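The complex is shown incomplete by one protein chain, all other protein chains being positioned as in the whole.
Which chain is which? They are A, B, C and D, in the order written, and residues in each are numbered from 1.
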Amino acid sequence: MLTIENVTKSFGGLSAVCGVSLQLGKTPITGLVGPNGSGKTTLFHMITGFYSVDKGRVFLEDREITNLKPHLISRMGLLRTFQHTRVLPFLSTLENLIAAAPLQRGESLVQLFLRPGAVRKDERKNAQKAREVLDTIKLQPLAGELAGRLSYGQQRLLELGRILMADPRVIMLDEPTAGINPSLVRDLVRVIRGLTGVGIQVFLIEHNMPLVMELCDRVLVMDAGGLIFEGSPHEAVKDKAVIEAYLGKARDASKS
Amino acid sequence: MLLRVEAITAGYGGTDILQGVGMSQEGGTVSCVIGPNGAGKSTLLRVIVGQISPSGGRVFFDRRDVTGTSMLERARMGLVFVPQGTNIFPNLTVLENLEIGSSLMENTAERDKGIKEVLERFPFIRVKRSRPAGILSGGERQILALSRIIVLKPLLGLLDEPSLGLSPIMVEMIFDEILTMNRSGTSMLLVEQNARKALSISHRGYVLELGRNRITGTGAELLSNPEVKTLYLGG
Amino acid sequence: MDYLYHILVIALIYVIFASSLNLELGYAGLYNFGHVAFFAIGAYTSALLSLAGFSPAASMAIAVLCSAASGALLAVPALRLSGDYFGIATLAFGELARLFALNERWLTKGPMGLPGIPRPLGIEAGISGIPVYFFFTVTITAAVLLILRKTTMSPFGRALKVVREDEFVARAFGKNVFSLKVRAVAMGSLFAGLAGALYAHFVTYISPYDFSLNETILVLLCVVLGGKGTLSGPVLGAFVIILFQELLRFLPIPTDWGRFVSPIQGMIYGAVLVILMLKRPEGIIPEHRT
Amino acid sequence: MKRLPAVAVCLVVLLCAALAPAADEVVVGSITPLSGKLAVYGEGFQQAMLLALDEVNAAEGINGKPMRIHYEDNNSTAKDSVSAIQKLITVNKLPVIFGPAASSNFLAVCPIAQENKTILIGAESAAADITKCGDYVFRLFPSDELQGKGAAELAVSLGYKEVVLTYINNDWGVGLGRVFKDNFVKAGGKIIDEFSHDEGKTDYRTEILRIKKHSPRAAVNLTYIKEGATMLKQSYETGLKTQWLMGSASKSPKLVELAGEAAEGVIGTYPTFSQETPQYKHFKEVWAKKYPEKKVPVFGEYNYDMVHITAKALRASKSYTSQDIRAALIEAAKGYMGVTGDKTFDENGDVGAVYGKWTVKAGIITDYRP
Partner (left out) sequence: MSGYYLQLMTNGIIAGAVYALFAVGLTLVYGVFRFINFAHGELIAWGAYLTLAFSALIPFGAAIFPAVALTVLIALTQERYVYAPLRKKTGITLLIASIGLSYFLRNGLRLLWGSDLQSFGFEAARGLVFFGITVSRTQIAMFLAAVIFLGFVWGLLRFTMLGKGLRAAADSLELAEIVGIDMKKIRRAVWIISAVFAASGGILIAIDTNLEPMMGIANLLKAFAAVLLGGAGNVWGALLGGLFIGIAENLGVAFFSPGYKDAISFALIIAILLFKPTGIFAIMKGMR
């Protein structure tokens, strides 16, 4: 579904991602792991158009999306979350969801004034959908609350819900569980699993290894801007290169 | 006890990242804080240096309760912090970075001696001393940032991810330097992703998870603790 | 009470002007410090066309479209800038527009200004026409506020707020941030132009001195004082400011104190802006009630 | 929101207070630039008017009732001038209003006065267009048409065939510059270069250099006091040697005070009146008595005359309606010899003028005598 060919990105001489190729679609949930600074988030930014790609190409199904504008990429069904929560704090939970619906007719001034009926129909449809999503992420009681007042974990759930509003085909989650408590992690896992049931591809950056092992069918490991491993999570934790990337080499005793 | 942190609760904008973390460090030792992302390691360091004021708990340094004192005051007491990411001034020259980095030291003769020492120890810095620090490579930047500790010789140096994004050779070098600094009398507290390496040079290690203390022990104990590996790799 | 009508017409013109700025500043988060330029473009276009023999109503319509078009034209390049730089670039544009009006005498008669601008719909010039003009302005203001209400409460308004709050999120959800902002500026300029045209035909005389930086600051104050990002905020703000200005006329101020009035008024405006930023940046009517 | 009713109450209370008829006075309105960029002049106008008013009231006022001038500030802008006149006409219901300074402001209000048959009198508005304002609009200051002609005649009479022309970029400067150019060219003169200069700048060196480039024998500079002073000073420093010919708006002791030696030898035109008349001597005397530390401001004499003529007309008027006052005003002015000379109105409400020439000699403005 998502194919990345040999993409490279460097910032002022420091290469952040270097010649990474990968393909998504063989399994419903793919994990991307690796130590801090290994280039995972940069890779996400490049795929979703937030960073330009220096070299290499990105395809969504058969269409090349390399260096397309982010909003065009997201309209094609490739949705993402951000590493830090980014709900719209001054909009209500429900509005956060409705606002995320793609290609709303009411966003065109012409349609807004010339086809008010169609716009209203759109709105009703989106509101209905938002309520369904609220059910899925179990935030119905907080529909009218300002999103900024939700707890951190609830905001994470809301972000996931926002993605669902956009009829995604591929979603990319950047550390969805970082810093949230275990019971909400369960909610998140449930929602993510639910997505695969309706044929959505999930690609996630995650540091919580137990979670990765539970959730992912396949895992990619990055280190220092390159891909160092690809395979099942169970193989990954036994791979020597992965262990070294994660825990570091033990220091030579003679030196210390 | 050089540093004692008691039941710290702290975070940003209302959400508490740290939930009752405690730790302590003897003078002259190396300690490290490890743990998965989001565990609150950097936040802990920021609380210790005074960049974030905790909503609960106390920080004692050098037999004094420093909770609530300013960063500047703690720095003057001998608490030197090398943050992650931007830790040098890219538009100042290398030499100016050293001067500014050690501006806490009022004795200028001593300071100049320290700077000279740094320049002698790291020839690759000496040759670029009049160039803007922004042109340095990642490893050179890290060395330059660490040099503050060499010049200032503080009681405690706090390093946030000193090996992040560096090549293996540079990582080795950084850890060598940490040990050297320790030998010259500065206690070191590191937050590290490179858990094995950090533990292997530490007298004591603290493993955090989700803002709480998970495991505590000597470096060697933790190195052999299977739970540590599980935390990182899910076992 | 022709005088009261006169004040109300001026206040309503500022209601439109402030609301148009609010669309950019309050909803789209764009700090346009050259907004007076579009007020001027509306005023001059309408005045020149009607003086050249077009019907005043048609002139106003053309003027409004001209303002909208020039707003969009400015926005396309200027929107590459963010925050305070956008503010400075628009401020410079506003001053350029004024200097153009001042210096291009073949077109605008320069500092002589344009007197004798006819009123639309056969409304008489002079005071006898004021009551009718008042109802004309009320109708237009009501229409503008209705349109703005519809616009800001629509998915379009919501999308603007998303852009204002977080451009990254907006992009990630398929919003064409650039296009949304251009549309916001174009629409803001359209209504600013309308306010300008209403002003020109009401006062029946315009000159470059009517379109200085002070005007921008005055409407900025209306918006910030009333409460940005709300429909009623700028309306309230404009009324408060304009009525305050007129009220000063009624204070029994000794003649030799007269020269202190305007400086004190200016100091009050300045202090109000500062205090608002310090104590109540959300204005009298806050967008988010707490 | 709670504040809105309070504001409304204040408005109503103040409106009522203002509407309460002031008993037993005869009130005349005045739109004066008390603030804004013309406030420099406004205060002087006001003082001159007050001087005349004191005399009127000392002489039993208007048939026993004191005369009062109700001042409205116009912030030196057209918009506020319009607000002010609307208020004077509709709230204060005054049949006679002294118009605002600056022709652009005057032009903005004159259609309103005409439309409402309210008498509008200008003491210092010079624009030629004002002639066409209508039969309720009068002015005591001669039209630019005359001054432009006068300035052109001055240049010609001094033997300057070619001049550089610069004028301040505002309604007055541009208007006068146009009339000067028309008349000068008609008289066979040639304008080598013509440009406007901005109001209120501190640095006019580039403009001076542009004049210097042509090395003209004479440069006509139609400008205000502070711009004029700055330009004179900077041209003196630059070593520009040319004969400056200036207009009436810069004829002020302030110009000499600011420019010092650089103002020496400047020649200008101004609508003149004899300083030998008893009226003028009387004016000088009372001015010095009332404002011992102040020099007579620009247009002060015109404002003084304006109040006296109006008082004369009000005394003679059959009723306090604008129609009657208008008739009385035309009658009162007929052959009236004020401080500023003969104030007889022509059919357009304009007055004639004699153009004098002023110059600066030893730091004092005096009449120019070749």
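We adopt the following convention: a contact is a pair of C-beta atoms (placed from the backbone, for glycine too) under 8 Å apart; a residue touches a chain by one contact, two chains touch by 3 or more.
Note that the structure is a prediction, hence the values are computed from the model and not measured.
Visitor: The chain left out here touches which displayed chains?
Guide: Looking at the entire complex, the absent chain's contacts are B, C, D.
Visitor: From the listed residues C:Y44, C:F93, C:F134 or C:F211, report the one that touches the chain absent from this view.
Guide: C:F93
Visitor: With the full complex in mind, choose from B:L92, B:L119, B:L179 or B:I215 the residue touching the hidden chain.
Guide: B:L92
Visitor: Since one chain isn't shown, list which residues of subunit D touch it in the complete complex.
Guide: 35-37, 39-40, 169, 195-198, 200-203, 205-207, 209-210, 212-213, 225-226, 229-230, 232-234, 236-239, 254, 257-262
Visitor: In terms of residues, what is the contact footprint of the unshown chain on subunit B?
Guide: Subunit B touches the chain not shown through residues 49, 51, 71-72, 75-76, 81, 83, 86-92, 96, 99-101, 103-104, 132, 134, 148.
Visitor: On subunit C, where is the contact patch with the chain that was removed from view?
Guide: Considering the whole complex, subunit C reaches the absent chain at 31, 77-78, 80-81, 83-85, 87-89, 92-93, 95-96, 99-100, 102-103, 217, 220, 224, 259-260, 262-267, 269-274, 276-278, 281.
Keep in mind that, in the parts below, only the chains that are shown with their structure count from here on.
Visitor: Going chain by chain, each one touching the next, work out the least steps from subunit B to subunit C.
Guide: Tracing touching chains, the least step count from subunit B to subunit C comes to 2.
Visitor: Quick check for the class: compute each chain's Cα centroid; which one is farthest from the centroid of subunit B?
Guide: Of all the other chains, the one whose centre lies farthest from subunit B is D.
Visitor: Of all the chains, which has the CA centre nearest the overall CA centre?
Guide: Minimum centroid-to-centroid distance belongs to C.
Visitor: Could you grab the centroid distance between subunit A and subunit B? Build each centroid from C-alpha atoms only and quote it in angstrom.
Guide: 32
Visitor: Just how far, in Å, is the C-alpha centre of subunit D from the one of subunit A?
Guide: For subunit A versus subunit D, the centre distance works out to 73 Å.
Visitor: Go ahead and note the Å separation of the Cα centroids belonging to subunit A and subunit C.
Guide: 42
Visitor: Line, ring, star, complete or other: which describes how these chains touch one another?
Guide: Topology of the interface graph: linear, an open chain of contacts.
Visitor: Return all touching chain pairs.
Guide: Result of the pairwise touch check is A-B, A-C, C-D.
Visitor: Looking at the complex, which residues from subunit A come into contact with subunit C?
Guide: Residues 48-50, 69-72, 74-75, 79-80, 82, 86, 88-91, 95, 98-100, 102-109, 112-113, 119, 122-123, 146, 162, 166 of subunit A touch subunit C in their complex.
Visitor: Help me check something: in the complex, which residues belonging to subunit D touch subunit C?
Guide: Touching subunit C: residues 1, 3-4, 7, 10-11, 14-15, 17-18, 32, 34-36, 39, 42-43, 46, 50, 71-73, 75, 77-79, 82-84, 86-87, 89-91, 103-104, 107-108, 111-112, 114-116, 127, 129, 169-171, 173-175, 196 of subunit D.
Visitor: Considering the complex alone, what residue numbers of subunit C touch subunit A?
Guide: Going through subunit C, the ones touching subunit A are 147, 150-151, 154-156, 158-159, 161-162, 165-166, 168-177, 180, 183, 187, 287-288.
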